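The next block holds one structure in the form of structure tokens; read it before the comments.
Taken from a larger complex, these chains appear in their original positions, while the remainder are omitted.
We just call them A, B and C in the order they show up, numbering each chain from 1.
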Amino acid sequence: ASEINEDELILATTTSLNDSGLLDDLAPIFESETGVSVKIISVGTGAALRMGAEGDADVLLTHAPDAERALVENGDVSSRTLVAYNDFVIVGPPDDPAGIAGMRDVAAALRQIAVHGASGAAGAAAFASRGDDSGTHKKEIALWDAAGLAPSFETDDWYEEVGQGMSATLTVANQRGAYTLTDRGTYLALSTDIAELVPLVEGDARLLNFYSVMEVDSGKGRINSEAAAAFRDFLLRGDIQAMIGDYLRAEYGRSLFIPAGGETESAVAERARAE
Amino acid sequence: MELIWDGIREAARLWWAGDAQIIEITLRTLAISSAATALALVVGIPLGAVLALRRFWGRGLLVASVNTGMGMPPVVIGLLVALVLWRSGPLGGLDQIYTPTAMVIAQLLLSLPMVVGFSLASIQSINPRLIGQMWAMGANRWQVLWLLIRETRLGLLAAVMAGFGGAISEVGASLQVGGNLAGETRVLTTAMVLETGRGNFEVAIALGVVLVVLAFAVNLILTAVQQRRFIT
Amino acid sequence: MTASDAHLQVRDLSVHRGSVEVLDIAEIDIPRGQVTVVIGPNGCGKSTLLGALQLVLHPTRGELLLDGEPMSANPVRTRRRMSAAFQEPLLLSMSVQSNVELPLRLRGVDRDQRRGAAELWLERFGVAHLADRHARQLSGGEAQRVSLARAFASQPEVMLLDEPFAGVDAPTRAGLIADFAQILSVTRPTTVLVTHDRDEALRLGDYAVLLIDGRVRQTGEPLDIFDHPLDREVAEFVGMDNVIERSRWPWPIAASDGGYVCVRSEQLSLSRGSGAVVRKVELIGPMVSVSVDVDGVLLAAQVSRPQWSALGVGVGDEVAVCADAEAIHIIAAEQGTPT
């Protein structure tokens, strides 16, 4: 029973990516081409990476570059390749009590939220953090770091840790009239139900969100490396990259994911800064 | 609040249109939860009877464990089953993770304590002399069990309904061990979570409506059985 | 009775309930094909004995034999050779008919035969019209009859009956007892019957076991126990209303010290004459209970109402009292004061 099951590929991915529905479109194509069935397991970023480290998945698709690099260094995964990217946005109540609307410098915007929150002024807005070690949460921490701050729910009344997925966090922020950091995909999907939140800060290169595919190292046990490699190649293929770029574009009026198959993060960042 | 109405309308629409996917998901839900409940009954009722009727060392602890089992969070059970069935786990070689079988196992573990606990309580509340009479009539072990089930069907059916209700409404464990794979392990609750995450609240509510209607239908039948022969 | 006549044998039996030993029996042999009545005061262990025989209560010590074989070797098989009607009619929540059929069903008897047997016995016990009733919807006496029908329907070798007629109305009871005696005399199962009723014991019992306080105090023919109790407690239990210390007995009696003289009130006859003074008169149905004083000793006598009116005396009047020599029973000193 310890043979490799050649017929199935376990893909561990993050909830926010799975919630976009993109993979539900791509997987059947791969399946019909290769005859390998793809089991898309959507979990928290941490759990997805952990599944890779334990050899409980064949291939990973996540958006937490620093944590991913750690896996590469550990030898848990044999490859890590950029597939696509999009961006994060700081959203908040339309009346914007901290006055950050339109700012380009995300670090400055965050500092302003902190100052405003700490002032304790009447009607002061809070910041709702994912607080779940997801890719988005890690990005948020990095941004606070860039702002020279490290807020915590224990010391800062205005800082709330929701500890749930993106849509739940957006719902909480919506109810509480709080600011939060969200990936654009989830925000767009939910935008009709979270009328109390509008995009306030976007466009900073530091807000880029990179999705990478990783093949789990074949030394981890019964890894279907062959299918994993095939899936990686599949994602990078031109026609598939084009599909990724077109996904839901008609609906939202802009690309949800911008294809970047095989590129490096710095190159993408460079290009974005240039735009 | 209109969300709910939208959801109900959506549920009616989906069902009316004979939406293949929702029918498939509903049938799968029913199959998995029924299987889990049936297994829980087959294992749980005799276990409850033994705990009710026999006195042995460690019985008290066992009873407390069963009762604790009723408070076992689905996520814990899901995690434990996953740890066992994952590739890296002791039974990983069976390749049963992310299959309906894994979901049946998790739901079984969830509803078993409920069935054992309530069988125990129901059987214990039978007049012990009546149980003596059953033996005296020449019943063997299995016949006594059958008669006990007959006598306590009121309580046992409540247990069945609680067990089935627990199984069908559970989501944490099903997600963890089933993986919510479309066409394979997606059931009503996991589909609801997915749709909620996707912001399709109407669809989520529609699925919830289907689930509630399903549970209601099953329980209506069971309640009719339960209350049928009850006489003032 | 030789051991081989004994269908059921109880040897050195001890049964506890809670932590108390409620039964401690050296031996009982229950004769085959006869009716053994078990009598004794409330709480003496009669039902416990039946429970042990039915292998429903578990003895802490001792052996129970059926046809010389240990009963517990194969409990289910043993129980299927017996049937029981316990003190409370323990019916299951199903129809009366199903209740009566149940023992047969458990034995794998086919549907038609079951149905026939149930109908027959419900009829015999006068409750055929209740066959389709749910068992919870019966009056006390009806339930008891159903429970009896159930015990009879499986036609067992051994029948254990705990006060089968307690809740049955008087005329039906008289009828049932007559029928019962007749049924038993035909099919002759070995029957153990617990009863509080002297008439029942005497009419139905071939053999009697008297328990007091969990111990066998006397065995023998029922009439013998009722007429010749071995000690004072038994004498009182069997309804000897006059148990008088021998030294106080007002008439001459064969010498030998201590002990008691016993006589039943019905067996003291009153006639016109003197020697006793009437102290109290009470009408009890068709009988008259009279308390008479003979040389300072109060004796209870009972006469029928016609006899009493023929006598034409009242409280304070003198009468002659005569105790049939036959009716007088003497308990020797050593037996009269049991340890």
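To be clear about the criterion, a contact is a pair of C-beta atoms (placed from the backbone, for glycine too) under 8 Å apart; a residue touches a chain by one contact, two chains touch by 3 or more.
If you're wondering where the values come from, they're calculated on a predicted model, not measured in any experiment.
Report, per chain label, the number of copies making up the whole complex in this file.
A x1, B x2, C x2
The working rule: only the chains that are shown with their structure count from here on.
CA centre of chain B versus CA centre of chain C: separation in Å?
The separation of the two C-alpha centroids amounts to 54 Å.
Using mean C-alpha positions as chain centres, tell me how far chain A is from chain B in Å, no decimals.
Averaging C-alpha atoms per chain gives centres 36 Å apart.
Taking each residue of chain B in turn, which ones touch at least two of the other chains?
Counting only residues that touch two or more other chains, chain B contributes none.
Pull out every residue in chain A that's touching 2 or more other chains.
Residues: none.
Help me check something: in the complex, which residues belonging to chain A touch chain B?
The touching residues are 1-2, 5, 10, 15, 18-21, 24, 39-42, 51, 54-56, 165, 167, 186, 189-190, 192-193, 221-222.
In their complex, what parts of chain B are in touch with chain C?
So the residues of chain B touching chain C come out as 127, 129-130, 132-141, 143, 147, 150-151, 229, 231.
Within the complex, which stretch of chain C touches chain B?
That would be residues 51, 54-57, 75-76, 79-80, 82-84, 86, 88, 90, 92-94, 102-103, 106-107, 134, 136-137, 150, 154 of chain C.
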